[in-house]
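Left out: one protein chain. Kept in place: all the others.
First chain written, first letter: the chains are A and B, and each begins at residue 1.
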Amino acid sequence: MHDMISLRDLHVQFFAPKKLIRAVNGVNLTVGQGEVVALIGESGSGKSVTLRSIMRLHSERSTRISGALEVDGKDVLKMSQRELAAVRGDTVAMIFQEPLLALDPVYTVGAQIIEAIRRHKKVSRAEAHRQALSLFEKVRIPSPERRLDAYPHEMSGGMRQRAMIALALSCSPKVLLADEPTTALDATVQIQILLLLRDLQKELGLSIVFVTHDIGAAAEVADRIAVMYAGKIIEQGPAAELLTRPRHPYTLSLLKSRSHGAMQKGQRLDTIGGAPPDLSNLPPGCAFAERCKYAGADCASVQPREETLSPGHVVSCLRVHQIADAHAVA
Amino acid sequence: MTDERDIGGPRQPLLQVRNLLKHFPLKGKGLPFASARSAVRAVDGVNFDILKGETLGVVGESGCGKSTTARVLMQLINQDSGELVFDGETVGSRALPLRQFRRQTQMVFQDSYSSLNPRMTIEDSIAFAPTVHGLPSREAITRARDLLARVGLQPERFAGRYPHELSGGQRQRVNIARALALEPRLVILDEAVSALDKSVEAQVLNLLLDLKQEFGLTYLFISHDLNVVRFISDRVLVMYLGQVVEIGSSDQVFDQPKHPYTRALLKSMPSMDPLQRTLEAPLAGDPPNPINPPSGCRFHTRCAYAQPMCSQRAPLFASDDSGHGVACLRYEADTASLFASEVSYA
Partner (left out) sequence: MPATIAVPATNPPAYKRSRGHWANVAARIVRNPLAMIAALILLTLIFMAVFAPWVMPTDPFATSMFTRLKPIGTPAHLFGTDELGRDMLSRLILGGRLSLFMGITPVLTAFVIGSGIGILAGYAGGFINTIIMRTIDVLYAFPSVLLAIALSGALGAGIVNALTSLTIVFIPQIARIAESVTTQVRRSDYVDAARASGASAFTIVRAHVLGNVLGPIFVYSTSLISVSMILASGLSFLGLGVKPPEPEWGLMLNTLRTAIYTQPWVAALPGAFIFITSISFNMLSDGLRSAMEVKQ
């Protein structure tokens, strides 16, 4: 049983006028069959770029990808455009943050799903319609028959997101890539969608890569969590382990920034000073060193290697052993 | 610190919002002059007070009317009915003309980029409002630079820049400086930190706390992020479909929520423990549209406690002695007994 997704030493660079943007700098990630991995990070961390590289969605002209990228055992980087088109939608499907941008506004959602189904499978219109209906029922859209004839702008936010999930699942993919699917949703709708994704994943045995900046959302769905900073995964591990025993300073501060509610009134938040680094001008060593309160003299010049602390729990930090469990978050 | 503009003293609310109503009529199909059939009842009878020196948090989901309320408070849109009383004076009256009110109430918007004129330098943007009120340009620029320093941006580096050269967090600091340029007493923050990364958000929140203390400000903090609201607010107000459903201190609302919607909202927060995940969503469906809201209590269609009475009678808002107020028939004396005891949201 091979891994569904395998990224090894993935590098993605964008050519901009007068500079090179190093968006992804050596990412190692595997997603097994039926596994849910969350990619967490802030803007500029490279999480969305990593995700989109899996389907090679970036413009070929201005992007350079190197490393190994395999999906379902096949080398994606070597595929031709035709082979890629066959994989997209069929093996790998994607859902986005803003359904209004991902769905075509001039066609009903039903029409879009039927089109997707017929693109990949040879079935009649009636059969495709039946499948679309059952998909709508699967994603728990009420009155599914009626909703198939709705246009995207006629649906509420939560319903649109469900329609997009239905569209993604229409060709029975094995892998679902989710790019911040719940970020734009209200809290009461977000939890519904997260639970839906969890149930669908269990039922269909999907492998999911879930990109988000919200740790809470990741905690609800992910088996494993990978934290990214400046284009590298600085820590990854089983969800429960990473959330209770984070070891990388950045992960620590990220988790702390979420615990506002537990703080005393009037206390100031513990912040990391500075700002995320310029991706066109990265330091030779650890990119977080300039903001890290545990940084040593060598941190800025030496790249930390990946170290396995316990099964599945990998951290890239020179100081990891000195930063003891004094900071374990309960 | 005493503010020479303080009229009513510390016990008087800084802003009293009374029966605010704002409907947006939906035009009949086609004809521009046809009478409105229905309307978006964005703000439908909102009452609350903002006390001097507090941070009042406002939470609610799409369609609850919090943004419209903020704009009405700023008088960027005029209410259909209802009044605002600022430190004892009605806004727009002879005692407190609109222009004077504007000097005392300012707003920070969510989108840090669109809140700044892309063609103006940072210092010009900040200095604009003071010059409108008569401050000579030299002094306005000096004040702008002073404020830039206070929000953590070095004037030498940032004063002559344009908005597109700054990051989101920096821009939001500029927006805060701009809001403070007129030396207001009340600052409305409408999702001011929502678009920022968590680490930047924390920095800006700290800044807001510092400024509040330094300048003796009062905040109305609107946000969908319950964690942030809990952290920064003294009292919290919960809105649903254009109405206030619950008010209380931060601890009261978060630890002992009374209104079923508040409870559902709090239960919707993702559990941070992968070993104890949320098993069932507290509410089904999307927040409803404020056009043609349900009869009686607006929440009854989604409420786990709902009784037939709830669709017939709209609850009245009432507070107990501790200031914890709610609009729900479960708490009204003559109807409380009709309801079953605790129904849990999964």
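Points to keep in mind about this one:
Here is the rule we go by: a residue touches a chain if its C-beta (ideal position, glycine included) is under 8 Å from a C-beta of that chain, and two chains touch if they have at least 3 such contacts.
These numbers were taken from a predicted model, which means no experiment stands behind them.
In the entire assembly, the chain absent from the figure touches the shown chains B.
The omitted chain makes contact with just one of the residues B:Ile7, B:Ala95, B:Val132 or B:Leu275: B:Val132.
Only one of B:Arg143, B:Arg173 or B:His224 touches the absent chain when the whole complex is considered: B:Arg143. The chain omitted from view is touched by exactly one of B:Leu21, B:Leu51 or B:Leu182, namely B:Leu182.
For chain B, the list of residues touching the undisplayed chain reads 1, 3, 32, 71, 74-76, 98-99, 102-103, 106-107, 109, 111, 114-121, 123, 125, 128-129, 132-133, 138-139, 141-143, 145-146, 155-156, 159-162, 164-165, 178, 181-183, 185, 215-216.
Note that only the chains that are shown with their structure count from here on.
If you average the CA atoms of chain A and of chain B, the two centres end up 32 Å from each other.
By the touch criterion stated above, chain B contacts chain A in their complex at residues 61-62, 167, 169, 197-203, 205-206, 209, 224, 226-228, 230-232, 234, 250, 254, 264-265, 268-275, 277-287, 289. Remark: chain A residues 42-43, 142, 156-159, 186-192, 194-195, 198, 213-217, 219-220, 222, 239-240, 243, 253-254, 257-261, 263, 265-266, 268-273, 275-276 touch chain B in the complex.
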